[in-house]
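Note that this is a trimmed complex: some chains were dropped, and none of the rest were shifted.
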Amino acid sequence: MSNRLLLSAGLASGAVLAMALPAHAQEVTAESVKTEAAFVFNTLLFLMGGFLVMFMAAGFAMLEAGLVRSKNVSMQCLKNIGLYSIAGIMYWVLGYSLMYSGVDGGFIGSFAAYSWPAAGSANEGSYSVGSDWFFQMVFCATTASIVSGTVAERIKLWPFLIFVAVLTGLIYPIAGSWKWGAGWLDGMGFLDFAGSTLVHSVGGWAALTGAIILGARKGKYGADGKMTPLPGSSIPLATLGTFILWLGWFGFNGGSQLAFGDNINASDVSRIFINTNLAACGGVIVSMLLMQAIYKKVDVTMALNGALAGLVSITAEPLTPDPLMAILIGSVGGVIVVFVVPLLDKLKIDDVVGAIPVHLMAGIWGTLAVPLTNSDGSFLTQIIGVTAYAAFTIVASAIVWFVLKATMGIRASEDVEALGLDKVEVGVEAYPEFA
Amino acid sequence: MNMITAIIKPFQLEHVRETLTGVGVEGLTVSDVKGYGRQKGHTEIYRGAEYVINFLPKVKIEVAVDDALTDKAVDAIVAAAQTGQIGDGKIFVTELKNAVRIRTKETGKDAL
């Protein structure tokens, strides 16, 4: 923009320009106005959904900063801003084309950095190409965020970030292409509206694989089977993170309607907002009630996990459920959290923030539940999809983790772990005055 | 001169301070400590896993007093800090060879 004033004289708006300069524009008809308004509305949905999901990066950062011990908080903050940055670039370098260009019912798209229409040019199609890229990119980043929480407090910085680069540049896009890129699973009729499986389970499998290969934090599981919890350093930050994620989820699920240009789509997006919220509410309340019933204390971290599990559960199908079903689907997420968290501890799988129950298990549940409310879904196809994603992600992640382990090592030394990653790798303590 | 060191329950601090002031103590120093003793720690549950907290929050009071005041001060602490429940804490008395007030360089009794 040349300056900000001229515009108020009405000259800079394309809409107005189009009227003033009929030569370069097609005739203005009711249809053309409708189409262009829908274009802007759809683009708006992607941009608004996109910035909401972008903000989930802050949500994950706060959730994880709150749930690790204070000696690793700076590192967790660093990993989160680092991973979001890497995802943002890798998804341009490789991801988007791999996921969306020329998949054609197959298993992978094409290798190419993505490019957008030039500045100042009208875009083909029913929304701005760039807005779609932005929206898909933040989904990719979310997948990486899931991993960072599980492997916290013991993984070294750079190997983690390299894993993120591969995950966001290759693994997630390839996996995504199978369904959202119109690949083979889409052809089979597999359904995953906003990514219970594509985003959350993929992230969850990568996290689980990492957690197993990496091993538990020192001191968590005693030789005698005794387990020592390592409580998180700040419950309010974890709570804040959860609320930010909840907020972002309206963008995550609502934006996945992919259209907002008319009565029907706008109404559907509204339904999605409601179901997303109800599922989260169900997850919270059920996990609270279960904690009270079983343990006589209502662990707030389980309520936070319950909210997220409710959200993940509804993500595969946030549109078709009626309110009661939305609550029920989310509530099962809450049940999963309460039982899977201790179960993992029994298996000595050390998941620092509960990402595996929340994203992986609730993601599977949500995907399998789609046919309960969407008659286009088939349980068999859903199971095939879930299994295929499991197999691919576990194998691909394991290869990357093992290569990293063999080459540069992935785990901080015992001394470093004892001292905290902040002092050694970051050089900056999170709370220098309170330690 | 003696140094009285008392480990008490945190909530008794204010009461103990007042009682000590009452018997003529003019200064004391306090720190947060964690105690292990007969009063066993409690079992907590974090994310569904039980664990034992061995250490309980306590407050340590250090009071340097003249010999003459020692017994009165000890009694005052006992009186103010006692709840009768396990974990009320301990009082330890050690001999003080010297005391100095930094501001004035006074030593001995005058420094307290």
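Labels for the chains are A and B, by order of writing; each one numbers its residues from 1.
Here, a contact is a pair of C-beta atoms (placed from the backbone, for glycine too) under 8 Å apart; a residue touches a chain by one contact, two chains touch by 3 or more.
Small disclaimer: the values here were computed from a predicted structure and weren't measured.
Each kind of chain appears once in the view, while the complete assembly in this file is A x3, B x3.
Just so we're on the same page, only the chains that are shown with their structure count from here on.
Between chain A and chain B, the centres computed from C-alpha atoms are 52 Å apart.
Here chain B touches chain A in the complex through residues 44-49, 51, going by the rule given at the top. Taken together, the chain A residues at the contact with chain B in this complex read 227-229, 231, 294-295, 297, 299, 301-302, 338, 341-342, 345, 354.
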